[in-house]
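Presenting chain A:
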Amino acid sequence: MSPALPLLLAAFLAGIGTYGVLARRHAVLMLIGIELLLAAAGLILVTVGQFSPDPHASGAVLTLFVITIAAAEIVVALAVIMAMFRTRGEVDLTGEAQPAAPEEQPANSGAGTVTR
Partner candidate 1 sequence: MTSRDVLFAAVGLITAAAAVLAVTNRRVLHAGLWLVVSLGGLAGCYLVLGAELVALVQLLVYVGAVVVLVLFALMLTRSGGGEVDTSPAHRWLAAGVGAGMTVLLGGALVAAYGWDTREVAGPGNEHIGEEIFGTWVWPFELLSLLLLAALVTAVAVATTGHSRDRAA
Partner candidate 2 sequence: MNEDKPGALQALRGLGKGLATTAKTLARPAHTRQYPHVEPDLPERSHGVIALLEENCTSCMLCARECPDWCIYIDSHKETLEPTTEGGRARQHNVLDRFDIDFSLCMYCGICIEVCPFDALFWAPDFAYAEGDIRNLLHEKPKLGTWMERVPDATLPEGYARPGAETPAQDADGPVGVTEPSVGEAGSSAEGTDAGDTSSREVEE
């Protein structure tokens, strides 16, 4: 098969991911954009690894590394989001633009009891 198809898909995913990171102001939604960017990177690595064989299997191995790093990254990012939610009661990155909804106000203590 032609390598152009997967590469174009990867480029498209990268574009979508960029849009997601730039256009959204919800912390978790920005994370989704970043995930798509990482997915695009993984797809490029796998495609190149599958089409031009390499004795060190670098395409597949590096993709596995990317997946692992993504897991680490998302854990830290979510911890930051949780801490942010506890202190500010919202996950809007524009800050004062949107006050938290009324029912989210008492969530500070509520969320804390649920987590641990």
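If you want to know what made the cut, all candidates are chains of the complex that A comes from, given by their letters.
Just so we're on the same page, a residue touches a chain if its C-beta (ideal position, glycine included) is under 8 Å from a C-beta of that chain, and two chains touch if they have at least 3 such contacts; residues count from 1.
In this text the structure is predicted, and so the values were computed from the model without any measurement.
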Which of 1 or 2 touches chain A - same complex, any copy: 1
For the chain A and candidate 1 complex, residues of the former touching the latter: 1-20, 22-26, 28-29, 31-33, 35-36, 39-40, 42-44, 46-51, 53-54, 56-61, 63-65, 67-76, 78-83, 85-87, 90-94, 97-98, 101, 103-104, 107-109, 111-112, 114-116
